[in-house]
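One chain of protein is taken out of this complex; the other chains stay put.
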Amino acid sequence: MSDQTTHSMAGTQTPVFDSTGKLAAILIGVTAVVAGVVMGTANPFLRGAASSQGSQIDTLFSLFVGIATAIFIIVQGFLLFSIVRFARAPEDEGEGAPLRGNTKLEIFWTAVPALIVVFLAIYSYRVLADIDRPRPDQMVIEVTGRQFAWEFYYPDYDIKTAELHIPLGRQVLLKITSADVNHAFWIPQMRIKKDAMGGKITTANITATEPGVYPIVCAELCGAGHAVMRSQAVVEAEPTFQTWVQAQVGAKQRAVAAPADPKALGRQLYNQYGCNACHKLADAGAIGLVGPALDGIGSRAANVVPGQSAEEYIRTSIVKPTAFIVPNYQPVMPGDYGQRMSEADLNALVQYLLEQK
Amino acid sequence: MTADTVVGTGLVRHGGRKFSDYLVFNTDHKVIGIQYLVLAFTFFIIGGLLAELIRAQLAVPNNQLVTGSQYNLVLTLHGTIMIFLWIIPAFVGAANYVVPLMLGANDMAFPRLNAVSFWLLVPGGLLMLASFAVGGAESGWTAYPPLSVTTPVGQTLWALALQFIGFSSIFGAINFLVTVFNLRAPGMSLTRMPLLAWAIVATSLIIMLGTPVLSGALLLLILQRLLGAQFFTPGGGGNPLLWQNLFWFYSHPAVYIMILPGFGIISEVLPVFARKPIFGYKLIAFSSMAIAVFGFLVWAHHMFTSGMDPFLRVPFMVTSMIIAVPTGVKIFSWLATIWAGKLRFTTSMMFALAFISMFVIGGLSGIFLASVPIDIHVQDTYFVVAHLHYVLFGGSVMALFAGLYLWYPKLTGRMLDERLGHLHFWLTFMGFNLTFFPQHIAGLQGMPRRVYTYPPEFWALNLISSIGAFLMAIAVLPFLYNALRSLAVGKVAGPNPWRAFGLEWTLSSPPPVHNFPTPPVVEGDPYGYGERPVPGTRVVPAPGVAGGGE
Amino acid sequence: MKHVDPAKEALQPHRYPGVRTYLLVFAGLALLTLIEVAVSYITAGIRVPLLILLAALKALLVILFFMHLRYDSRWYAFIFFAPLVLVIPLIWVSLIR
Partner (left out) sequence: MSETTSSLTVHGRAASATGLDSAKLGMWLFLATEVMLFSAMIAGFLDMRGRSPADANHVLNIPVTAVNTFVLICSSLTVALSVASIEQGNQKRLRTFLLLTLLFGGTFLSVQVFEYTKLIGSGELTPWNSLFGAGFFAVTGLHGFHVFIGLIWCALTILWASQGKFSAQNFMRVEVFGLYWHFVDVVWIILFVLIYLM
């Protein structure tokens, strides 16, 4: 190596911070600020929240989008500028400027992100405290997740449903739990999500601000039917909500007294026990995909298992699903319907399915 | 240089190595390094094919390609394989090969333990494949109980596989730490160490302190599954959150296990192709250690929507956001490193530059996630999937490729074809953004993760994503072809094809079996571009400019 | 048998404690165990902190004397005790309901 110590280290030395570099730095800075403000204000990604908590989260999110856009532009801007400006000329075998550091610069880019981050944390904390704050007129709804359906219980009215109805503008306190594995209750349009866990009650506040029908989604992997564990939230004005409540209460009383319309009762049970989560059935408006579609089950049930009548087959399929596994399907149907259903409900459901010709 | 390199037709012999040496228990760190890399890459392809299956199923709504439980199995194995059998072992393999060379050591501190670490990975990988074959590991790579105690027997094999992989990691980490501390060549002071060595120290510390906690959690999971102990199930009085705490106590630091070596590699690649010293050496080294320490104090940011005590969310939000500071220091130092350099856009450099660009997107979405109110909305959605691929693919995988293109000549004695390299790069880069950028939006608009089907409104975003995934798979082909073909017909590299500093480049390519016959002389850190001449290379004097020299 | 390199000799300061110290430590450990069992029958509130203190004392005796941490390089002590800093948040957070 000693014979090579004499040659030069650099070809044409690259200027470290000339006027072009300065201009670029200023341009990148200005673009970053402008783009940050524009993106933060416009926020094309998340808008139109249907709850007051959601609106606050969206505002916070917009702030993050603005700051992230600015940082993004700064990094990509300097990267691109360097790529264009400092590309090596093909014949240039020299070295770049031997810069090893700059204390002021390094303090600067340690301190500024630190400040930004502290600001973001404080702002986030305030939003969090706000969306967690209970209002005195809260209405409590108990939510239970189970593989693979949601169940809602209104303690004020003693009614149980498979669909969530909430009055517009009134804060609702959801008390969420699970009957089996973990689930997560999520209404995307309201930006609210909370895990459902067995042996534990978690809570979330929702104040709906827009009437409408919004999907309820399970967001925690809970087994084969996780993707179809969905329901919906209906937001309606207080009077409409009260009418709905009365209808539910009435339906419940009628069902106890005498089953009025067996078909309607069947539909209700089908959705109440979460069959809809897994079995498509046009008559009940169900779209589940986990199990076989039950359209026409009444006509084919007699021919599935030799020696079993249609009624026996359907009843066994519900009470002891593993007795016969339909080809190409997984044995994931819950095995505890026998315990969970009253004899009357079971009979009504079997009759209802037998009608599906 | 020593004439270990056998040049001629066919393969460049690896410093006197036979092909069969790579198939058996061998204690040479260079052999073990390549064993790791080949095994890991095999699993990358397996994990990648599983990903393609995921994207095929999700290309259209209501697709019937796989069932719900098959889908869960595929996504669990995809996540687990990519993390535990691709990224982690691939980095270990690369470091195994180059770090002892960079330090001027003749091998790792415990050569036999090193081989044991590798060979523990083999049963781990086989058990993982077995769990796929029998089915049942269907609860995601995070394996939350109670679901993970109700799933069929494959879940137990999955947990056992992770135990093996964990032991492999722990022994490897101890080995790296002792190697870096004790086997440095004379003159190689701590501040002359390559930054990759610093990164490996930080990584090994995390593995050492984190992985045992995962082992403990897995032990409990296995005992619950086999003995019916009720650790995690509320029915028996147990606590599902216990698993989440133990799992994330390991698995958040584990994401830094998967990125710190990448940071180290980038710090090696940029100076070589920018022809400049690394900017801010000490702060980069220090920030790796800071990330290692802080990384242990943020784990509950994965549990913001769980049943954890709500007041804990705030401290964990703050610590999570603080990680942006040391990470930002690295990003800005790298930008300063290429500033005023003489950039050569080799494939290695392209991947390194893309790393900076893509990792920042993933890091920024991480900051969104760290904010509790935002996370309440996006947790367990495709926004998280987008985040994790931007940091893991845009970060870790890009860094790995940058390193592979840099050191391939050292490992094999042959150059890779640069045209194919650029093809690989551009296909990957485009496919990657096409696949994962739309997922941010899908998540924000209401698409949860780990679903085998979705409402039709998300069709467009998912179709783009699936097309991108298809491009990414195609991108792997030129790389595979290039890597295999160049073994035989690539241009002979010579000891130092990139005119780089670093002790590894003072040896023949591939290096002799015993690395350094005489202890190397360490003149300074390996970033002296423009300050000292690169040993063993001839620099054409350029007219009219006074140079440094020694 | 490998020939022992003199350079390696220098690595090992042979300043370990003698048999007498070991026996004293042993006696201390035995005594503390007795005290622990006695304390475990107390019902007052200080029982738990007292027990933890006694256990920590015993552990320290073993670590400092039997494991020579008192006589060896500070690095070993750092390696061994530093993880305990992480253990505190781990246990604390796991126990919060």
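Read from first to last, the chains carry the letters A, B and C; within each, the first residue is number 1.
The definition used in the following text is that contacts are C-beta pairs under 8 Å (C-beta built on N, C-alpha and C of every residue); 3 or more make two chains touch, one makes a residue touch a chain.
Values in this document were obtained by computation on a predicted structure and should not be read as measured data.
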Visible chains that the absent chain touches, using the contact criterion stated earlier: B, C
Full-complex contact with the absent chain, from B:45, B:113, B:476 or B:492: B:113
Contact set of chain B toward the excluded chain (per top definition): 105-107, 109-113, 116, 170, 173-175, 177-178, 181-184, 186, 188, 208-213, 215-217, 219-220, 223-224, 227-231, 236-239, 242, 245-246, 249, 514, 516-517, 519
Footprint left on chain C by the chain that the document does not show: 1-2, 4-5, 7-9, 11-12, 14, 16, 18-19, 22-23, 25-26, 29-30, 33-34, 36-37, 39-40, 47-48, 51-52, 54-55, 58-59, 62-63, 65-67, 72-73, 75-76, 79-80, 82-84, 86-87, 90-91, 94-95
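We adopt the following convention: only the chains that are shown with their structure count from here on.
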Mean-CA-position distance for chain C and chain B (Å): 37
Cα-centroid distance, chain A relative to chain C, in whole angstrom: 49
Distance from the mean Cα position of chain B to that of chain A, given in whole angstrom: 29
Chain B contact footprint on chain A (complex, rising order): 1, 4-17, 21, 45-46, 54, 56-57, 60-61, 64, 68, 71-72, 75-76, 78-79, 82-83, 86-88, 92-102, 105-106, 109-110, 113-114, 117, 120-121, 124-125, 127-128, 131-132, 180-182, 184, 186, 188-189, 191-195, 197-200, 202, 215, 217-228, 289-290, 328-330, 332
Of chain B, residues touching chain A in the complex: 62, 67-69, 71-72, 138-140, 144, 146-147, 150, 233-235, 240-241, 274-283, 305-307, 310, 313-314, 317-318, 321-322, 324-325, 328-329, 331-333, 335-336, 338-345, 353, 356-357, 360-361, 364-365, 367-368, 371-374, 376-377, 379-381, 440-441, 444-446, 448-455, 527-531, 533, 535-542, 544-550
Residues of chain B touching chain C in the complex: 209, 213, 242, 245-246, 249, 296-297, 300, 308-309, 312
